[in-house]
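All protein chains but one are shown in place.
Order of writing sets the labels: A, B and C. Residues in every chain begin at 1.
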Amino acid sequence: MSETAKFKHPNYWAVWGLLFALTVVEVGVTFLPWAKELLIILLLGMAIWKAVLVALYFMHLRFEKMRLRIFVLAPLPLTVIIVVAVLTEFVW
Amino acid sequence: MATTALPQEAAHAEAHELPFIRKYIFSTDHKIIGIQFLLMSLAFLGIGGFAAMLIRWQLGFPDVAIPGATILPETMAPGGYLLPEFYNSLVTMHGTLMVFFAVMPLLVGVFGNFLIPLKIGAPDMAFPRLNMWSFWIAVPAGVLMLSGFFVEGGAAGAGWTSYAPLSANSEYSGVFLGQQLWLLSLAVLGLSSILGATNYITTVVNLRAPGMTWFRLPLSIWALFITAILVLLAIPILSGAAIMLFFDQTIGTHFFDATGGGQPLLWQHLFWYFGHPEVYILILPGMGMVSDIIANGSRKPVFGYHSMVYALIAIAFLGWIVWGHHMFQSGMNPTLGMGFMISTMLIAVPSAIKTFNWMGTMWRGSIRFHVPMLHAITFVAMFVIGGLSGIFMASAPVDIFIHDTYFIVAHLHYVLFGGSLFAIFAAVTYWYPKMFGRMMDPFWGKVHWAITAVAFNVTFFPMHVLGAQGHMRRIYDPNQYEFLQPLQGTNTLITIGALVLFGAQFIFMGNFVISWFKGRKAPDNPWDDNGVEWTVHSPPPHLNFAETPVIYRAAYEYSSPLVEEDYLPQTRNLGSDSGPAAKPAAG
Amino acid sequence: MGSFLDWFLPPGASTFAADIDRIYYAVLIITGIAFVIVEAGLVWFAIKYRARPGRKATYTHGSMRAEMIWTAIPAVSVVALGIWSGTVWNNIKARDSIPEGALEYAVMVSQFEWMFTYAGRDGEIGTADDFTLRNQLHVPVGRAVVLRLQSEDVIHSLFIPAFRVKQDIVPGMHMAVWFEATQTGRFEIACAELCGNGHTTMGAMTTVHSTAEFDEWVASRPATTALR
Partner (left out) sequence: MAHPAVMQTPANRELGSGVYNEKLGIWVFLGSEVMFFTALIGSYIILRFSNPGAFAAPNTVLNIPVTATNTFLLICSSVTMVKAFAAAHDNDMAKMKWYLLATTLIGASFVGVQIYEYTHLIHSGFLPSGLREGSHFAELATAGELGLGTPDAGVAGIYGSTFYTMTGFHGFHVTVGVICLTYVTTKAFRGKYAQTDHRGIEVIGLYWHFVDLVWIILFTIVYLI
């Protein structure tokens, strides 16, 4: 369709390579005898990094209009609100 | 006969070729789907109302057998007296049917479907077939819900909130299949609602006619749009929670089971994280449609249109961060309760804007008291009572006393019946001519309005008093308690009010059905309204508009000095009007 | 039967009942004013601005000033109300609000009964002279008591209307609720959370004794098996 933004395709294989590499690092890190907290932060960081890569490049958010991006990201605070609120409840 | 009331001579040629089943049963026409939702949800309203009558009879006349109830099986009402377990099922099903199968589809399903394309000047929804599915998924959900009454163990009986672990473990409640059907039904209905919301949002964003900018949208469409966003984001939480509870019952998971590491309060958090946005889903469309009708009845532009829009957005936004006010006494962290208290109170502010702007709209108007207008004014009057009683409960210390008493029951009926249902009466009577091509009878409309307004208050106002005396809700026999015995008289009065209220609704149904066949033929624009939908035939043909309408102005130009008449349709080109901006309405 | 327009709360019999009632009446007044303004306004406008031949509505889109006023006044009222309510709430329910030296009770609830375990003569819970009574709560007047609540099965809710006490009891959680009775006499306890078919019948009774009478009563009780 004509509305599909005209954009130059990024190098999808490079993104794939990065995702693959991150996964390997993640799995590797899991077996390291480091402090649990550090591992969690590292793993979460990499997971978010991968998720963002998928959203930006594979789902093309990088190339969409600002409007759509805002619309898409709007619900994210809601996912945080409930979890944080209930956590303060049980982890007191 | 029925065909006379449905699109005929003006119908699009294409529609004629469709066989009956495609045209009226598996139709993809948003207008037909809206009417299908209307008929379905009115039926559920009747069933839910009937359940309320059984409840009321038990509370009002505990010593008298319910007339005719001997036909109910022994497991429900031996000798015409309800069993406590059947009472619990009735309360649960009453709340569930009313909220999920009557009011929600009435507002979102009926008017979301019927009004959105017509009012924004679109030929249909963005996804007509998805729209059909969203109706035909809702029907089996309803069947599943009702089938609870016919299975062993009876229908779900843990309240419409189904708090775990009572709802999670049949050993505690005696209900097994019924509760599972309840959960499945809500998960299925959730899918229907999500599909519907996807459709509404896409349609409003994408398919507005040229010139229909965001700030020319009628408030009804704004409200339905915001509601759709709430539905989209809130319902999946319920679906997820319902599925987890379902697994707790069937495959032995332990999400809400404290003995297995689960958290009963987690259910409440999830339920109310959905539940509070849900109650705004149940009121916002009503607010929007009432705004349209009050402006029309007062022959004046809506007072403070922009702040009305911002107030809707503010209510929807705040609605996400107040859920804990249902859990003040639940054992939730009291410090968290403080935050919820403040955020809850703040909702009074946008609500105040809306209330006073409705009054401002009537101020210095030239008010026509047609039946929809009467219902709309009553909506404002009654919603305010419900809203103000919400402030009592929002104050956590006061809520210590009134939580789980009839004060809550009074509140919820003032907002849900006094608010939503009066808005629905207003909207049905207002758009009936556009739906069916005939007018409803105004005399019987006024009779219905008058009896309903009075009987409603006789029924629900005294409930505040019961609550203030500490009368608990969801109890089958208050006379067990000494301190509640003096309240029997009030309970009996309430029941009498409720019976009259129920009876009055048959006037509405009669008027509805008879007018469909015998009503006066409706002109295209019976209320002298500015909306786009009134520029087409009643009922509108398939695909609505012969050519795409062009919008020149805001929705509420009543009594404009520019023209003789006291209304100025959105599509009318005064010559001096420039065409719609070359660019599309900003997204 | 009280009048069905009677919005007054039943007499309170605990130390914080008056605080709660005061907020209740304040809210009643604030919302009462809002109620009268709105309802009277609606009726007045409906009569005054009804359509008559020759009457034309005033064409206006609103007034920023008016809107400011009716935004600001409710905003100020509710924030004030919120702050006031917050302090009272903290005094009653905050986790550190339980008064020092309150008399302890262990309460175990299940469908559909209340088991009250008393501290016995030594005033301490978990000792050999504890005793347990079903559906009977005896407390001394003028002394704070704290009920440690636990549920065996589903959620119940301890409701003592006269004391303005309500606390849900969630299985798997340990709840505490405290109060200090200001009057002797008998006060009903109800279960306020739907807990099954017998929910209606899950009542109990509090008896508030004078201090001397209470000590005497405790002394007369034989110890029974203590609750966990």
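As a working rule, a contact is a pair of C-beta atoms (placed from the backbone, for glycine too) under 8 Å apart; a residue touches a chain by one contact, two chains touch by 3 or more.
Because the structure is predicted, anything quoted here is derived from the model rather than measured.
In the full complex, the chain left out of view touches A, B.
Touch with the chain omitted from the figure is made, among B:P236, B:G489 or B:P526, by B:P236.
When the omitted chain is restored, the residue from B:Q485, B:T548 or B:N573 that touches it is B:T548. When the omitted chain is restored, the residue from B:T259, B:Q485 or B:N573 that touches it is B:T259.
Listed residues B:P210, B:P442 or B:P526: the one in touch with the omitted chain is B:P210. Within the entire complex, the positions of chain B that touch the omitted partner chain are 22, 28, 123-129, 194, 197-199, 201-202, 204-210, 232-237, 239-241, 243-244, 247-248, 251-255, 259-263, 266, 270, 543, 548, 583-587.
One chain of the complex is left out; on chain A, the residues touching it are 1-4, 9, 12-13, 15-16, 19-20, 23, 26-27, 29-31, 39-40, 43-44, 46-47, 50-51, 54-55, 57-59, 64-65, 67-68, 71-72, 74-76, 78-79, 82-83, 86-87, 90-91.
Note that in this section only the chains that are shown with their structure count from here on.
Taken as a contact graph, with one node per protein chain and an edge wherever two chains touch, the assembly forms an open path, each chain linked only to its neighbours along a line.
Here B-C and A-B were compared by C-beta pairs in contact; the pair with more is B-C.
Between the Cα centres of chain A and chain C there is a gap of 46 Å. The centroid of the Cα atoms in chain B and the matching centroid in chain C are 31 Å apart. Taking each chain's centre as the average of its CA atoms, chain A and chain B sit 38 Å apart.
Taken residue by residue, chain B touches two or more other chains at 263, 265, whereas all remaining positions touch fewer.
Along chain A, no residue makes contact with two or more other chains.
The residues of chain A lying in touch with chain B in their complex are 65, 67, 75, 78, 81-82, 85-86, 88-90, 92.
Those residues of chain B lying in contact with chain C across their complex are 84-85, 88, 157-159, 163, 165-166, 169, 172-174, 258-259, 262-265, 298-305, 307, 329-331, 334-335, 337-338, 341-342, 345-346, 348-349, 352-353, 355-357, 359-360, 362-369, 377, 380-381, 384-385, 388-389, 391-392, 395-398, 400-401, 403-405, 461-462, 464-465, 468-470, 472, 474-478, 480-483, 486-490, 493, 558-561, 566. Against chain A, the residues of chain B that register as touching in their complex are 233, 237, 263, 265-266, 269-270, 273, 320-321, 324, 332-333, 336, 587.
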